[in-house]
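Complex shown without one protein chain; remaining protein chains in place.
The first chain written gets the first letter, and so on, giving A, B and C; residue counts start at 1 in each chain.
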Amino acid sequence: MIGLAFDILSWVSLLIGAIFLLVGAIGVLRFPDFYSRLHAVSVSDTMGTALILVGLMIQGGLSMVTVKLLLMFYFMIFTGPTAVHALAEAAIEGNVKPFARKTGQ
Amino acid sequence: MQGPLGLYNYWIVIVLMMTGFYIVIARPNLIKKIVGLFVFQTSVFIFFITMAKVEDGTAPIIQEGVNLYSNPLPHVLILTAIVVSLATTALGLALVVRIRESYGTINEDDIHVQDEAS
Amino acid sequence: MEHLINIVLLGLLMLAGFAIVRTKSLLAVAMLTSIYSLLSASLFVVLDAVDVALTEAAIGAGISTILMLAAIALTSDEEKAPRHTPLLPLFVVIATGAALIYGTLDMPRFGDPAAPAHRHVAPTYLQDTPTAIGIPNVVTSVLASYRSYDTLGEVTVIFTAGTGVLALLGFRPRRRNTEDTGRKKLVILRVVAKLFFPLILLFALYVLFHGDYGPGGGFQAGVIFATGFILYALAFGLSNSQQLIPHQLLYVMAAAGVLIYGLVGIASMLLGGKFLEYQVLANDPVTGQHVGILLIETGVAITVAAVVLIIYYGFVSRRPAPGDI
Partner (left out) sequence: MYIVVSVVILISITMGLVRAYRGPTLYDRVMAANMIGTLTVLMVSVLGFLTGRPEFLDIALVYVLISFVSTIAVLRVSANRYGTARDDATGSAQE
């Protein structure tokens, strides 16, 4: 019974994480300019990653696997935002203009 | 998968290999050529690893209760080949940097023109 | 089900290859190469080659890409159109590809357990490794024990490449404080780099010593070690990272690794065995194997780390302007 509850919990977590990843990827593909696409990336970078890793951790149980997943979680929660921040800064420096609506000058 | 369809993996790898080969022979930019070489090398690695795969096998790290492993020998060969590919890439890029310093360009066509002029 | 993932990954690889051919900006090409390498590394995981996947990720997607970026920084970014029509190369490529595909028709089908490649020595390695070598990772046992001559050659190749790059590019030490230390926009990167630097080195040691039991080993550990220093150099500038590890020390390390490897071989000869026959290194043959594998893996890691750093510093220190990569 407890096992089933944990399974359902991890599946829900994995599924919601997958939805976040998909939403982020669609955003990266469809958004009109660089900065909004960067915004979409951060969705999959933080929420999607976190939920999928949590789902896997529930599956892993109390073991070395979960420790490694926690370490990965720690790494990714730092690297993702740092990389995105560096990207945004480099883009500003490289004179990438934000998207502006053509009619409302 | 039975019949010739069971070979699809090799065919795709050959397409990849030819992509790299095309970049090497058709593009005049020297760094692009090295990228082509890199693509070629990587597809050769995929070719070998494909050959090592055994249906329903698992990674060749011995574990209780597992009987069928993939072939470890190609893995060893490719592991060392990847390290050699690093060595060749680094040397090639160093040569490109030196060529750029003496010719002022990394375009093969321009280098030929300069060579014929002198 | 794994077939599906396999096919999709191969399709993505073709897409990436096509994008590499079509893209003109070399920095973008380097990015696409990194993606190509990451994708092939995940393909290796699907095909059970975990050690290879680890190596490809660290070397192909990591160091090779960084070296390409450093070379592009020293040369130029845009690619000129070729002067000749691509028809002849296209013809050559298609003809070669057709010949190769014709050649594959006689090959055993994908994943066939009865293929000749799986019949010859591989079963012996898989069967004997737990008893004769005593470690679970067969790839490490073949790499470091059964075929340790090969690996010695490999380490020498790496050493030679380091020497070659050093001869071609040389090394120009930087004066201190010529670089942009303390620029505000790097603050976040610097904090994260400070946080990660010791962890990366620790992780490299884990990969080195855990290589007997899981994916890993000397080559990967050396590259990860070097990656840690490269991250430091990217965040804090070249001269600061050279204070951390002076280049004279790197020369010594590059040679010392190969020497450790060779000396293990000579030690086993002096103790009455053959060259690189580890059984004689301890009272118990299995313990001897353990000791030998650990020693030579350490030697490999030292050489690889030193050579990768020599190559990286060689490229970066050639930039005249105060710039970091």
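By definition in this document, contacts are C-beta pairs under 8 Å (C-beta built on N, C-alpha and C of every residue); 3 or more make two chains touch, one makes a residue touch a chain.
Here the structure is a predicted model, which is why all the values come from computation and not from measurement.
Student: Would you mind listing the shown chains in contact with the chain that isn't displayed?
Tutor: The omitted chain makes contact with A, B, C across the full complex.
Student: For the full complex, which residue in C:V93, C:V142, C:V207 or C:I245 touches the chain that was left out?
Tutor: That would be C:V207, which touches the missing chain.
Student: Just to verify: which one of C:G216, C:G257, C:G273 or C:G314 makes contact with the chain not shown?
Tutor: That would be C:G216, which touches the missing chain.
Student: Touching residues of subunit B against the unshown chain: what are they?
Tutor: Missing-chain contacts on subunit B: residues 58-59, 63.
Student: Which residues does subunit C use to touch the chain missing from this display?
Tutor: Looking at subunit C, the ones touching the missing chain are residues 1-2, 4-5, 8-9, 12, 15-16, 19, 22-23, 25, 27-28, 30-32, 34-35, 38-39, 41-42, 45-46, 50, 53-54, 57-58, 61-62, 65-66, 69-70, 72-73, 77, 177-181, 183, 189, 196, 200, 203, 206-207, 210, 214-216, 220, 224, 227, 230-231, 234-235, 319, 321-325.
Student: Which subunit A residues touch the hidden chain?
Tutor: 11, 14-15, 17-19, 21-22, 24-26, 28-29, 34, 37-38, 41, 44-45, 48-49, 52-53, 56, 59-60, 64-65, 68-69, 71-72, 75-76, 79-80, 82-84, 86-87, 90-91, 93-96
Definition applied: only the chains that are shown with their structure count from here on.
Student: Which chain maximises the distance between its CA centroid and that of subunit A?
Tutor: B
Student: When B-C is set beside A-C, which has more C-beta pairs in contact?
Tutor: Between the two chain pairs, B-C has more contacting C-beta pairs.
Student: Taking each chain's centre as the mean of its CA atoms, how far is subunit A from subunit B in angstrom?
Tutor: 31
Student: Averaged over CA atoms, how far is the centre of subunit B from the centre of subunit C? Could you give it in whole Å?
Tutor: Computed from C-alpha means, the inter-chain centre distance equals 13 Å.
Student: Centre to centre, by mean C-alpha position, how many angstrom separate subunit A and subunit C?
Tutor: 28
Student: Two or more other chains in contact with one residue: find those residues in subunit C.
Tutor: Not one residue in subunit C touches at least two other chains.
Student: Two or more other chains touching the same residue: where does that happen in subunit B?
Tutor: If we look for residues of subunit B contacting two or more partner chains, we find none.
Student: Can you name the residues of subunit B that touch subunit C in the complex?
Tutor: 1-4, 6-23, 25-29, 31-32, 34-36, 38-39, 42-43, 45-46, 49-55, 57-63, 68-76, 78-80, 82-91, 93-98, 100, 105-107, 109-110
Student: Provide the residue numbers of subunit C that touch subunit A in the complex, in ascending order.
Tutor: 185, 188-189, 192, 195-196, 199
Student: Provide the residue numbers of subunit A that touch subunit C in the complex, in ascending order.
Tutor: Going through subunit A, the ones touching subunit C are 75, 78-79, 82, 85-86, 89.
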